[in-house]
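The complex appears here without one of its protein chains, the remainder shown in place.
Chain lettering (A, B and C) follows the sequence in which the chains are written, and residue indices restart at 1 in each chain.
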Amino acid sequence: MSQYRVLIDANDEKGLVHKVSTIFYENDLNILSNSEFVDKENNKFFMRSFVDGAINKKVLTDAINAVLPVNSSVKVIEPKKKNIIIMATKELHALGDILIRHESGELEANILAVVSNYDKLESLVQKFDIPYITVSHENLERPEHEARVIEAIDSFEEVDYIVLAKYMRILTPAFVEHYENKIINIHHSFLPAFIGANPYKQAYDRGVKIIGATAHFVNNNLDEGPIIAQEIQAVNHAYTWKDMQRSGRDVEKVVLSRALKLALEDRIFVYANKTVIF
Amino acid sequence: MSQYRVLIDANDEKGLVHKVSTIFYENDLNILSNSEFVDKENNKFFMRSFVDGAINKKVLTDAINAVLPVNSSVKVIEPKKKNIIIMATKELHALGDILIRHESGELEANILAVVSNYDKLESLVQKFDIPYITVSHENLERPEHEARVIEAIDSFEEVDYIVLAKYMRILTPAFVEHYENKIINIHHSFLPAFIGANPYKQAYDRGVKIIGATAHFVNNNLDEGPIIAQEIQAVNHAYTWKDMQRSGRDVEKVVLSRALKLALEDRIFVYANKTVIF
Amino acid sequence: MSQYRVLIDANDEKGLVHKVSTIFYENDLNILSNSEFVDKENNKFFMRSFVDGAINKKVLTDAINAVLPVNSSVKVIEPKKKNIIIMATKELHALGDILIRHESGELEANILAVVSNYDKLESLVQKFDIPYITVSHENLERPEHEARVIEAIDSFEEVDYIVLAKYMRILTPAFVEHYENKIINIHHSFLPAFIGANPYKQAYDRGVKIIGATAHFVNNNLDEGPIIAQEIQAVNHAYTWKDMQRSGRDVEKVVLSRALKLALEDRIFVYANKTVIF
Partner (left out) sequence: MSQYRVLIDANDEKGLVHKVSTIFYENDLNILSNSEFVDKENNKFFMRSFVDGAINKKVLTDAINAVLPVNSSVKVIEPKKKNIIIMATKELHALGDILIRHESGELEANILAVVSNYDKLESLVQKFDIPYITVSHENLERPEHEARVIEAIDSFEEVDYIVLAKYMRILTPAFVEHYENKIINIHHSFLPAFIGANPYKQAYDRGVKIIGATAHFVNNNLDEGPIIAQEIQAVNHAYTWKDMQRSGRDVEKVVLSRALKLALEDRIFVYANKTVIF
């Protein structure tokens, strides 16, 4: 008996639920949970089913593919720990939160390594017996630095996600393309407000009464990738921007960990620079 | 062409999605949206589909019934305005919110009447050309008063929901049974905290940092019916209980209106003193 | 015996609390509540005291002024209903919320009139015996239209605040200057995200997971005035932009009413395009 997460992404047409559920039924699969969504504007159909039964993964994939319209995508995934690389710079709250979740066993992931442009967090990470790779950017052009980061990451066999836990360097389009839809970032503002540098300072200057954080996939345009999760916190006139920063860290780490969990559980579809999340 | 909301409540067994979606498919119905949930603890299956196509309501109901296990329930509902009675006492915020929504056309309901044990809100309600029926409880035993209220309500032909918009009288089991799963109440606390009288005073005395409101169906046990919606608001030591009450009213009215909307759109299943909401 | 709200705005220097509280003490005034804030970045001191006692308003103002540094501002205000004009266009949720609060007596304000560029909301407003003035913008240049609006507003003797309850016209700098720090607007986004037209459509296109609303004073730059209050609400991929709009209205009306209450209670200081709120 196996359990599978079945993710379908297709152009919508009548009968898709019928066709897919018929395959489940005829193969004696039990549906443990099931979610569908039709984006009428774009005529797109999304479905995520969690099933169990005695069927070969490839057989199931092919059977579903056979009934879907052309240009559809179907993924049949066995739940297992995914492999992640965490990238950080100097702040440890977001990284620390992931390390603690990993230690507690709640994270459905193996942390292959932490890659940073500084060695500041090395002693913390090593406490957890996780490799720490410092790739300093000093005296390096951005492409050269990124080449070294890529080398460090690609020294691991299979990397499912790269988690930017307050990695404070702008990534080039080349880097982002290399890991398309695999890089999850936490931006320390309620996007699209306050893109770019020092959003808490920007928020303070604007006099907002709420600050936030946004976890998103990284695409070529800085801070403009598909949003996975957002959360906010009330502030008031008595907050300096440093207070906002301190206070915002609690939101950042919780939102990043929430987004990571959704990714690890294969709950996210990306399309049209948005996410559908089941 | 008709549109139907199909609500299915059944003991779970393999193939239910397949069987129901096959009926939709064979009758050439288009699924506009679809939600399912299996409560594994109680082995219960819930499904709500919004479909359109050319089929008679009874034919569709019978077809679905034919494939469901025994003791299942299927409702096929044509979206149309439901008939509601609002009950209130003296406070007008929750009632007023519903009246404004009704006036704006956003409420999928006809307000047949407002029934109150006081005449205080009469002039407001009459501005909106809605009948106001005062059924004073003065000098009446509770059963006698309720008999008159029931008489007032039942003078209308078809009442889908009775909305207690801060109706401050305890209802007898007899009254509640008479309108089973039809009475929606707003309780001014985050249930199950602070049941009973004056929850804001209780909340103040306890020194809570958050107050809330809970919309629920009314059952025989006061404040213990199935919860539909809850919302909260931060408070602090500077709030008197009157401040909490004033501030809480904004939460109350929004939560009650949200719960009413869910009911009017046939999105709520009730079972085991809980709600499943799609 | 009188009650006063004392609002002080001064360049910070040592001893201000001492000096002001000494005046209260020597004049036998009772401090009912007291709040202070020092903006260290701008070296500004803000204080709001609520006091009662037997003293003439002018005497108290002069006494405080005498101990403050130059360029300070002190306002001694007797709590009483302020006069407001509401401006609206076609949507009634924000206007309706204010009307209901006014009807319930909770609003510390007299609504002098509702001014609109359409007559759509007239019947609603007249139910509440409030004058409704339609100033159509049809076939008029913006300055000409605004001149007529100003004429309508200025026909009332004393107008404390102008509340834009979803007034969907851009105001000219001339209009804004005419009512400096008197115009409160509700913008249907979490500013500074999605300034300009149709923010819900913008939010939908961006794929945000949270929508919001912002109440602010209006200054010359559209959507860039000092923020008074903000609130948010979670959304997901299943929301169309129309759903976001519908759902956002509940946030809009609550935030606008909250901001209005703060203004009516003289709790807001404006400086450096921000607000200090006690």
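Methods note: contacts are C-beta pairs under 8 Å (C-beta built on N, C-alpha and C of every residue); 3 or more make two chains touch, one makes a residue touch a chain.
Bear in mind the structure is a predicted one, so any value in this text is a computation, not a measurement.
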Based on the whole complex, identify which of C:36, C:224 or C:265 touches the chain you can't see.
-> C:36
List the subunit B residues touching the unshown chain?
-> 37, 39-41, 190-194, 206-210, 212, 226-232, 236-238, 240, 272-277
On subunit C, the omitted chain is touched by residues 14-15, 17-19, 21-22, 24-25, 28, 30-38, 234
Just the residue numbers, please: which parts of subunit A touch the chain that's not shown?
-> 33, 91-93, 96-97, 99-101, 103-104, 106, 124, 127-128, 238, 246, 250, 254, 257-258
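Here is the rule we go by: only the chains that are shown with their structure count from here on.
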Separation of subunit B from subunit C, taking each centre as the mean of its C-alpha atoms, in whole Å | 35
Where in subunit B do residues touch two or more other chains at once?
-> 33
